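Structure record follows, encoded as structure tokens.
In this view, the complex is presented without one of its protein chains, the others remaining in place.
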Amino acid sequence: MSKIVKAAVMVEPGKMEVQEFPWPDLEPGAMLIEMEMSGICGTDKHAFKGEMILYGGTEAEQHAVFPCIKGHENIGRIVEMNGQYLDYDGKPLNIGDRVTMCPNIICQRCYYCRHVYGWPYCADNKTYGVYFPADQPPHITGGWAEYMYIFPNSFIYKVPDEFPAWLAVNIELMVVTSNVDRAKGYMEFASRGFGLMDTVLIQGVGAMGLAHLIKARILGAGDIIAVDISDFRLKLAKGFGADYTINVQKTSFRERLEIVKELTGGRGADMVIETTGLAEVVPEGLDLLRRGGTYLEAGNFVDAGETTINVHRHLAAKNVLLLGNTNHPNSEYYRTIKMMQRYRNNFPWEKFVSHRFSLDECRKAMETSLDEENLKVVFDMSKK
Amino acid sequence: MSKIVKAAVMVEPGKMEVQEFPWPDLEPGAMLIEMEMSGICGTDKHAFKGEMILYGGTEAEQHAVFPCIKGHENIGRIVEMNGQYLDYDGKPLNIGDRVTMCPNIICQRCYYCRHVYGWPYCADNKTYGVYFPADQPPHITGGWAEYMYIFPNSFIYKVPDEFPAWLAVNIELMVVTSNVDRAKGYMEFASRGFGLMDTVLIQGVGAMGLAHLIKARILGAGDIIAVDISDFRLKLAKGFGADYTINVQKTSFRERLEIVKELTGGRGADMVIETTGLAEVVPEGLDLLRRGGTYLEAGNFVDAGETTINVHRHLAAKNVLLLGNTNHPNSEYYRTIKMMQRYRNNFPWEKFVSHRFSLDECRKAMETSLDEENLKVVFDMSKK
Amino acid sequence: MSKIVKAAVMVEPGKMEVQEFPWPDLEPGAMLIEMEMSGICGTDKHAFKGEMILYGGTEAEQHAVFPCIKGHENIGRIVEMNGQYLDYDGKPLNIGDRVTMCPNIICQRCYYCRHVYGWPYCADNKTYGVYFPADQPPHITGGWAEYMYIFPNSFIYKVPDEFPAWLAVNIELMVVTSNVDRAKGYMEFASRGFGLMDTVLIQGVGAMGLAHLIKARILGAGDIIAVDISDFRLKLAKGFGADYTINVQKTSFRERLEIVKELTGGRGADMVIETTGLAEVVPEGLDLLRRGGTYLEAGNFVDAGETTINVHRHLAAKNVLLLGNTNHPNSEYYRTIKMMQRYRNNFPWEKFVSHRFSLDECRKAMETSLDEENLKVVFDMSKK
Partner (left out) sequence: MSKIVKAAVMVEPGKMEVQEFPWPDLEPGAMLIEMEMSGICGTDKHAFKGEMILYGGTEAEQHAVFPCIKGHENIGRIVEMNGQYLDYDGKPLNIGDRVTMCPNIICQRCYYCRHVYGWPYCADNKTYGVYFPADQPPHITGGWAEYMYIFPNSFIYKVPDEFPAWLAVNIELMVVTSNVDRAKGYMEFASRGFGLMDTVLIQGVGAMGLAHLIKARILGAGDIIAVDISDFRLKLAKGFGADYTINVQKTSFRERLEIVKELTGGRGADMVIETTGLAEVVPEGLDLLRRGGTYLEAGNFVDAGETTINVHRHLAAKNVLLLGNTNHPNSEYYRTIKMMQRYRNNFPWEKFVSHRFSLDECRKAMETSLDEENLKVVFDMSKK
């Protein structure tokens, strides 16, 4: 077939351009997705800013490759298959099915794949939209494209037709919050982990912070305190159910500490979730936590630098339970989709996507995504 | 009664002297212990060096008071009671009973006392050997004395007569390792927490490190790797069952990383326990940990300064489960005593106490305790 | 004072009558509550039917005493105090404060009180409305009375003034659902415990079943299936958010199994909660559970007889996680009150109380409570 596939390519840090690629030949067991929508995620922005080391210091460490077709928050429809393809639960997929995919292509053989539930830590992980260079076949391995190539044995999940694209594009983001479930799983009544009606403070309420806010609420949080530098985002957080908001630019650390202590009987938040992606906010987050509280480090997905902590005060005397997170259990997609269906009317999901662009507008899309006053920016393939 | 009680007093940082105190009047519900032995603990050494903030940044924050009769690792016999006194489990104690005590006197009313199992976090905690000044009655509130005053409602535990004093003096230390149990409680097979046959690396094998080594072994550790600057202590660790030892002064960080990776299939240790008390070893400890591993911060009991971490590499990408610890559940004393009885012949417990001094030798005792080549130094009241 | 206190007395099984008691003298540390409302609980009905062994086979085993002023789901106001009284968190209470109480008076000294979080298992437990005979002073030790005597050191909790009495009277009931939290705490993603969006089946949706339904929903349940013999109660369950209902009288076991399998991809419910109080429903509940599912036995609070299970099929091959429950952690009252405030408008709480009676109508109240078509019957002291 002589058709051509258009895609938005990150040529090098700071440089986006539209390129065209040949229609791919499908290897046995592969398939092709016609894209509906693909999000710009925080890690994409980091790569654009030239900051990208992903999974730093682990066997899975990856560095940004260029040129690259990014996009790992994807929704689309199957248009071609070379042989049978099974969804995550082993049921056959068909042409026309609406699907999303786990961005990780895992080896299923390494120690981590054999020993950790949900395959989140593969030592030989390849990520759609990150790992594959655009100048080598099959080229179209990210979602910022008209069509996306799916290798054999990827984890593919059917998405209900009634999900608008702007809702479906957030499924991956919502799965990434599964550390909140885990904190719940470490619950030993009031003492530890994430207990019923615990006060949850979220550092940074961009898309990732709002996703965690939603999950915390659904799992029985009490007061939720949103902390951010942007009034726009704090207002959004209110709309998603935050009980209190604190603007970092209008308060000192002492004032924030005082506010949080006042809201928590003098103790500090029961759980603090870091979703700013900035290394330097971590010490403050730990200071705002109560003794024996839970700290979720869920923002530094790429290497964003160092910070200085007082080991006694921030970790030992705090008796902290700290859970780091980059990645998610692939096994949680279907229950996340179920959750989004059930809570469809409980949150203003439509506000997650603040801007939509065509592939041709890729430079503007990228720039828009970098503005703190915006939320999630997506490529909407229905825009021409 | 005109009797006089002799005690070793820390008059100010760097200064120890023997003083005499009046025989105390017992308030209703109090009792008096004739001391057999009392240990010099790491926090005592810190106070001597003038570094002491305990429970920094929490409601329970305490600063060193001077003059102070220290000593919270205690074993002795009841010699006087003013009314009935009950042991931890509510059974009456009698004159002549051999006992140890939890050093914490808790309020039993604050949020933490009401809501956290084992009362480890009291917001109004008063600690024997730390909180009370020696120049105010009842004066003898630490174990470095011939007799020790026990306030009403302290947590007192009977100790079997067959325990030598040098064994009994380590009970408190062993209880402090209960975070290892907790890590076990977070076990989700190989994925998280402290699993069967997990490789455990211990940073610093002084008394605290050896105590954690023992606990890790009893709970099913696999290979145990001891890391220290002292060959004397590393040899001790071998005697307590460490499988491998690494001397920090004879290796570079790169070499240590390589050794640990080689011992762990390229992954890093499943659990790392910090018991050096030094802030700066934490980043290395996190680097030596496998992805998804467990880090126990169990050494910085007093404020020992800051360190610099890379939030992405050390916490997020590491997917760490980090548990801070200062203090212990009071409820774990009796089962710890049971454990020491059962495993009496499995570890060279007699080596824990490396030096014994009389109260009169208090300066020498303190100096000896500061020498890295020594282990636990105790005051032995049978020495005159 | 010569005032007289009126109370509804269960004189013997099957016999209720109004009696008058002398205004009590308060021992030091006691107080007196003017009752607003007190519920008739399932255990009260059992006692009325002469079936009552409570905590059977444990150190805390209690048998019904007669005559007895029952009532342990209570809301009222403090009208007299003999000395200071502290609430659960140690804050002073005042005359006029609106309060509820934990019905258990615990010893705080037994092994269980010393070792189990939240004091649910006291070996020497005395229960308001159960343990004390009405013919001995201070007589008025249950809530079915104008005034209720509160012994020193009971666990008392302030209740917000904006809670209507019919809401406040259900606080204790809601605390009893804390096993659902615990199941959540045993969550290891999809594999075990109560995971996000898990299908929850509730056997019996009387007040206890609805309370568990609410808690399951607040903690992130997926589909909730209510099973009962009463269409009245099943309709109520729908109103509280059940997704599916099954009437046991209109279906065979085979049909129920089929329905549940169809709703769960052929597997069975992820969690089943037994709140009928009937021993014989347990095998069916286990059959309706998926492999590796969680079974909460939360209904047989008194000895309601035996049942026959197949150990292989119901327990071993089912790989069940089964949690029995009678009682609740006292520590969970305040967070339960917070939960009821936050979710005030999410559930039709007002339907919990289906009938209100004055003390004078105590016979009718008891009879009404026994009718399967009714929900919670209460004594409303504002009715004369």
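A, B and C label the chains in the order they appear, each numbered from 1.
Convention: contacts are C-beta pairs under 8 Å (C-beta built on N, C-alpha and C of every residue); 3 or more make two chains touch, one makes a residue touch a chain.
Here the structure is a predicted model, which is why all the values come from computation and not from measurement.
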Review point. Among B:Glu80, B:Asp135, B:Asp181 or B:Glu367, which residue is in touch with the absent chain?
Key: B:Asp181
Check your understanding: Which one, B:Gly56, B:Gly71, B:Gly118 or B:Gly206, makes contact with the chain that was left out?
Key -> B:Gly118
Point to revise | Residue numbers in chain A that touch the chain omitted from display | key: 86, 88-90, 107, 109-111, 113-115, 117, 188, 331
Check your understanding: Can you name the residues of chain B that touch the chain not displayed here?
Key -> 117-118, 178, 181-182, 184-191, 193, 195-197, 218-220, 222, 329, 331-332, 335-336, 338-339, 342
**Study point:** Residues of chain C (touch criterion as defined above) contacting the omitted chain
**Key:** 53-61, 111-112, 115-117, 120-121, 186, 188-191, 265-267, 279, 282, 287, 291-292, 297-327
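One rule holds for everything that comes next: only the chains that are shown with their structure count from here on.
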Revision key, fill the gap. Chain A to chain B, mean C-alpha position gap in Å, rounds to 42
Revision key, fill the gap. Whole-angstrom distance, CA centroid of chain B to CA centroid of chain C, is 43
Point to revise | Of all residues in chain A, the ones touching two or more other chains | key: 117, 186, 188-191
